[in-house]
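Sending over a structure as structure tokens; questions will come in a sec.
A single protein chain has been omitted from the complex, and every remaining protein chain is retained in its original position.
For reference, chains read A, B, C, D and E in written order, and residue numbers begin at 1 within each chain.
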Amino acid sequence: MHKEKFWARDLKPGLSLRSTFLATDTAVRNDSRGVPYLSLKLVDRTGSVDARMWGLPDNLRGGLPEPEYVRVEGNTHDYRGTLQMKLNKLQVLDREDISEEDYLPATDQDLDALQAELWMAGDELGNEHLRELFMLMVSDAEFWEAFCSAPAAKSMHHGRVGGLLEHSVQCLRVARSLVDLYPVDRDKLFFGSIFHDVGKIEELSWGGGGFAYTTEGRLQGHVVLGDRIVASFIKQLPDFPKDLEMEISHILLSHQGEMEYGSPQQPKTMEALLVHIIDNLDARLAMFQETTANVRPDGWSHHENPLRRALYVPAVTGAVSEEAGFGGHDAEEQ
Amino acid sequence: MHKEKFWARDLKPGLSLRSTFLATDTAVRNDSRGVPYLSLKLVDRTGSVDARMWGLPDNLRGGLPEPEYVRVEGNTHDYRGTLQMKLNKLQVLDREDISEEDYLPATDQDLDALQAELWMAGDELGNEHLRELFMLMVSDAEFWEAFCSAPAAKSMHHGRVGGLLEHSVQCLRVARSLVDLYPVDRDKLFFGSIFHDVGKIEELSWGGGGFAYTTEGRLQGHVVLGDRIVASFIKQLPDFPKDLEMEISHILLSHQGEMEYGSPQQPKTMEALLVHIIDNLDARLAMFQETTANVRPDGWSHHENPLRRALYVPAVTGAVSEEAGFGGHDAEEQ
Amino acid sequence: MHKEKFWARDLKPGLSLRSTFLATDTAVRNDSRGVPYLSLKLVDRTGSVDARMWGLPDNLRGGLPEPEYVRVEGNTHDYRGTLQMKLNKLQVLDREDISEEDYLPATDQDLDALQAELWMAGDELGNEHLRELFMLMVSDAEFWEAFCSAPAAKSMHHGRVGGLLEHSVQCLRVARSLVDLYPVDRDKLFFGSIFHDVGKIEELSWGGGGFAYTTEGRLQGHVVLGDRIVASFIKQLPDFPKDLEMEISHILLSHQGEMEYGSPQQPKTMEALLVHIIDNLDARLAMFQETTANVRPDGWSHHENPLRRALYVPAVTGAVSEEAGFGGHDAEEQ
Amino acid sequence: MHKEKFWARDLKPGLSLRSTFLATDTAVRNDSRGVPYLSLKLVDRTGSVDARMWGLPDNLRGGLPEPEYVRVEGNTHDYRGTLQMKLNKLQVLDREDISEEDYLPATDQDLDALQAELWMAGDELGNEHLRELFMLMVSDAEFWEAFCSAPAAKSMHHGRVGGLLEHSVQCLRVARSLVDLYPVDRDKLFFGSIFHDVGKIEELSWGGGGFAYTTEGRLQGHVVLGDRIVASFIKQLPDFPKDLEMEISHILLSHQGEMEYGSPQQPKTMEALLVHIIDNLDARLAMFQETTANVRPDGWSHHENPLRRALYVPAVTGAVSEEAGFGGHDAEEQ
Amino acid sequence: MHKEKFWARDLKPGLSLRSTFLATDTAVRNDSRGVPYLSLKLVDRTGSVDARMWGLPDNLRGGLPEPEYVRVEGNTHDYRGTLQMKLNKLQVLDREDISEEDYLPATDQDLDALQAELWMAGDELGNEHLRELFMLMVSDAEFWEAFCSAPAAKSMHHGRVGGLLEHSVQCLRVARSLVDLYPVDRDKLFFGSIFHDVGKIEELSWGGGGFAYTTEGRLQGHVVLGDRIVASFIKQLPDFPKDLEMEISHILLSHQGEMEYGSPQQPKTMEALLVHIIDNLDARLAMFQETTANVRPDGWSHHENPLRRALYVPAVTGAVSEEAGFGGHDAEEQ
Partner (left out) sequence: MHKEKFWARDLKPGLSLRSTFLATDTAVRNDSRGVPYLSLKLVDRTGSVDARMWGLPDNLRGGLPEPEYVRVEGNTHDYRGTLQMKLNKLQVLDREDISEEDYLPATDQDLDALQAELWMAGDELGNEHLRELFMLMVSDAEFWEAFCSAPAAKSMHHGRVGGLLEHSVQCLRVARSLVDLYPVDRDKLFFGSIFHDVGKIEELSWGGGGFAYTTEGRLQGHVVLGDRIVASFIKQLPDFPKDLEMEISHILLSHQGEMEYGSPQQPKTMEALLVHIIDNLDARLAMFQETTANVRPDGWSHHENPLRRALYVPAVTGAVSEEAGFGGHDAEEQ
């Protein structure tokens, strides 16, 4: 059974709706008059919204301690600057009836367009060895499918199906915008910007059960796994220069920037340093965006987020580029 | 007396020359046959080169413990991948005869062109208040002259006359290249990118005696001093919105990124976060460039540099943008 | 409706009472025989006490998840060295009927006496510029009222209405007691001891809704805000010496002691160093006092407090000065 | 042979003198005209002064690599805000002819007066057990002599003969000035303030050969050694209460404040916390004083000092208490 | 009343049983169909097992917020790689009817055999002073009984009655196995390996009420307490060499390895360094073992354990020595 209309990202104050979600973070609390109510979060692949329900039937008085698929009816409104839903009805659904992919967070960008953007970049690589390597990787169907569907993280940033592709393309765009400002090797920079996080496809698993670390991921980590993936493709190219392989490997291994973040070496070439900075730049701005997704102008986010500080959305924001953002609706929300 | 021809940046192996420099880091050592020689560094406003001299006259047997202006004659050659000069003659000059500015490190970029680039950016600011503020600052002759001649640091990066202007323009360029990729306020971002380090003009002194910290700089620091400078200009604009002033101040105060680096608050708005990242990006890439300025391909720098690690210049570097670099000759050296 | 008699600070074992409080930290638990009971904390402006209630009516079986104003009846007794109340009745009150200031923690010291102590200190300042500055600040009614009513922190120490005044006066007293032991400038030391935390009046908000950070406070922080407040008063005194302004500013900016605690510079003058130590001394001793307020002799506090360690109240404490303490009842409790 | 007149502390610009010192930190350098000169530091028990000598005889051309006792003749003058001596003659003396104690840094305070101040404080202890313990310690001649002559540190602060007594008395004075401001046990606080560093008498050795760590000091440290010394005295008092012994021991063991500074436990009683803060306060202010001893008004110290930052002496300092300071001449220098 | 059969360590999937346990960590949750159930942990002196109960009677709907002694009936099965029990009945028992020692975690090793192993080691000490000291300690009945029954920690590792003896014997075994590989003093190494943690007998209390820190333990810590215990025995041996006492004391004081872990000095002799490493080795391997006690092959532990990382039990483990392990059943579980 597929999710019906009313996706989380389309909600706005003043709607009356009936839809299905994954209900998480549920708790039973009393309001200021001592009346108990259910507090919960409604999630689908496009986002999430907070909800409240009063007049609890017996089977809900204990809450829903584990995430459940639910059908709800209710109305949306603005509560202290955050969108909220007040529920009239809540019914737990059988897992068997559910299309899980409707409820797993996923990118809302056009995956085909993102892939096309990468291909074009690969096609334009001036160094023939890197171009050949790129083509070899892209044409490995199993690898490429994984690369285009993996999340970029379990929860830190871009934690959604297709998130790795989003992050890789955005890093490429940043690299492209900076390459004329500093004396770096264009091809090494682009290749590293695209594939620095490639090890995520083996470090993480994704699918019906949500995002999780694999045993291999926990024992080796995405930094080393990514280095190995690229090395195994290079091995198929007998003429690939040893020096170039060493440098590409260094870019992949050092992209976490510091040893305490899991890189066995700090960046020691201009290209490795810049790939690390670009990765960090896109990750931190994504954390900012994802944390403030539901914060209204002149409002503050919670402290509990990957940046470990409350974030502020200014009351007035001026001209913002139309193309900007991790996806269309994010930019519109600004 | 002005410095004669043969500037440090124009040196290459195989030259026979006669010129004047500031001699620093001198020491008398014995070579492998037990013969004493003088080791020193020859500096002028365009850069520096290592030198050696054998057959020491009596007055040089003790070396030159303090920096001295000298006239030298000798030949240049490549020694283990680094340019070196072998001296035949060395004569100490009277300080009175010297044009000190010839020996104080200075940018080799076109200051007029850099200023023009800033003016144009200011002219294009969409927010009328920020544009008005920018114009007010630019038209304060004393302030503007200081801004255009100050170094960006004593020694970390851009430690040269005009370095602050170089750094500010380069940060603006990076901001300009990123602004369409993320949903940030264009005007706040540009203003912050240009003026985040403005407090350096009061934190540092520069002139004949080299670069130094002022008492004010040591007691207050450039973060607070810069915030005050901008605040004093805003005070002259009675209609400047309070909210905007608060946000601009936050960008300036938080641009060091973390409290332990001297920012009383971490960045908490998208614009403040991005200005911090841009400042950091340009600073680190400049440290890389300045540290490897004399390192030949497939060579390693020393450990003692602001990045606290040996840096590698690859044996082969492919296509590098012609416009790239902190200045023409740096890019060429690559 | 104002709070009736029986304030928290007057409670002792063996009382039978009926009063109103703010009920916080409520939870429903089972006792060792499996019987459910309500555990909660009863707060008013003079302090707090732990309470238990058995025989729960239906509307209390779910607890009170948010703080509520309540009317209670019950008896007090000593439980394992801590005062506790056993409730017979608990009734939730309407917020409309409440005088919120009765339940907001507030100093129990004589605000007029504290202010008088400050005025006298200001009057005795030997440096005419600092004395003039002090008088200007004191005579700004709006500023002065804020200074005398603000809390010194949200929760770390002196988190109560009037707490900033308490802390400032106590720091002055410490400064006064130390000034003859070290060669410091008396006037700068006293001024800094009194006003180092003045930025709290803009960093925090207080009133009916409790203590909170303002947006300005989160974006700029009390260190910079305090420096600006004093600077704006100095600006009204055209003859104020530049050097003195720089030093006073340094004392205010550096009073957190280290950059990682939010000071853009470390203390670099004798007076700045001593003001920082005095601030720290009074803050830590206050944390100790507030954490052990309800601990009986030979007892241990919890770990969760600003000093992050369990604190011990000795079994026997000898002569304690009659004047000592943050307020009369604290000293008596020892 | 005893040192002749002209002690380091009595020097001022414009004197012509002939005296003996310990010469340290010597180096041969060339001046700006290329002329070699000797740079050195002249030390005696009252302080030190920098010196220069031109026209070097043959035996001084290599400098004095190890500290030597010397007889010098020359003139004093002010050089860039620091007192300096220009030497005409320098003669190395035989170690046998020297009274070493004339050249070992020593307190210039009246040791008898300091002891008398301690005795009086001991006599006034209200707790009979602590008073008895104090008397027992004072009447142990060997112990007491060590306590009154030991330095308080090798080089951090109070690194001079009698320095431990100075520091202990000053901590007592601070404790006395604070005791009425906080609800602490007067006797425990005073005892702990006096004896917290008593372990230094076994951790350090002092005498002709300068200050050094003992093997016991390096293997056990002054924190544990001090605790043992007091425990061994308590063992002689059969009626000493166990609880009191435990608390006194806690004060001694925790006085470093944090485990990483060598205390096996953090302070967990009010008295232990205050003793730690007092020790820290006096130590840091002494570091400040000792570092700036030769800095003129509006001048900056070097970075290399126990506080690890350049320190500023304001241009103008107002009223300073006549009694203040670590000793008469320090206060006068202000 | 003593605990009946079916001890935690004997449980395996497929049993139907009726027994008594200490029930901890209870919570009421809803399953995926919305049905509430009780989740709890059943503990006895041999170990623990997770349990679930559906069909809750009224008195269990609120859970058991504090640990309770219970009689349960149910069946065991394997749930996602972890042993679990499904309960049909649960009845709270009166504390008076309970033999608490049946439920306090305790070693399952043969205490007599462990003691005998220590005695033999003591008997073989080559240094007569250390042998005499060892004999003196062993023959102090009160001390020895405490040493043989104390836990080695509250919860980090070996947190069970007899745990200190287990840990001490295992450290001795490791020392014995390493002593021929490095040039260390055999007797000092063995003595230090056995008694480095002796202070635990005063730092901790154990008995009916579980494991807790004593006031003495919190104020002085086991490092100093242990050093004092050994010193008090040495005091009874007038001929004990001072040097040896100093070295033994150093081994005890430095065994935490670093100051931030509570040692007032770092290890500075070969023997002290090795005792620290041995203590650390056995502690960390015990943490690993205790954390993975219920993890099945190819499974991962939780993150929340003293090593602060998820731990992996390989799918296949080859030859493991039959003697290995902290006790027989641990090794068998592998």
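By definition in this document, a residue touches a chain if its C-beta (ideal position, glycine included) is under 8 Å from a C-beta of that chain, and two chains touch if they have at least 3 such contacts.
Remember, it's a predicted structure, so these values are computed and weren't measured experimentally.
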{"item": "Shown chains touched by the chain that is not drawn here", "value": "A, B, D, E"}
{"item": "Absent-chain contact - pick from E:Ala150, E:Val174, E:Ile194 or E:Val230", "value": "E:Val174"}
{"item": "Touch with the omitted chain, as defined above, among D:Lys12, D:Arg218 or D:His303", "value": "D:Arg218"}
{"item": "Options A:Ser263, A:Gln289 or A:Thr317, residue touching the unrepresented chain", "value": "A:Ser263"}
{"item": "Interface with the undisplayed chain - residues on subunit D", "value": "59-60, 62-66, 68, 92, 95, 215, 218-219"}
{"item": "Absent chain, residues of subunit B that touch it", "value": "28-34, 36, 298, 300, 310, 312"}
{"item": "For subunit E, residues in touch with the removed chain", "value": "126-127, 170, 173-174, 177-188, 243-244, 247, 266, 268-270, 273-274, 277, 280-281, 284-285, 288-289, 309-321, 323-325, 330-331, 334"}
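One rule holds for everything that comes next: only the chains that are shown with their structure count from here on.
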{"item": "Chain centroid nearest the full-protein CA centroid", "value": "C"}
{"item": "Most widely separated chain from subunit E, with each centre as the mean of CA atoms", "value": "B"}
{"item": "Angle of rotation relating subunit A to subunit E [CA atoms, steps of 5 degrees]", "value": "120"}
{"item": "Cα-centroid distance, subunit B relative to subunit C, in whole angstrom", "value": "48"}
{"item": "Averaged-CA centre spacing for the pair subunit C and subunit A, given as whole angstrom", "value": "43"}
{"item": "Cα-centroid distance, subunit A relative to subunit D, in whole angstrom", "value": "60"}
{"item": "Shared-contact residues (touching 2 or more other chains) in subunit E", "value": "215, 218-219"}
{"item": "Chain contact topology (line, ring, star, complete or other)", "value": "other"}
{"item": "Inter-chain touch pairs (all)", "value": "A-B, A-C, A-E, B-C, B-D, C-D, C-E, D-E"}
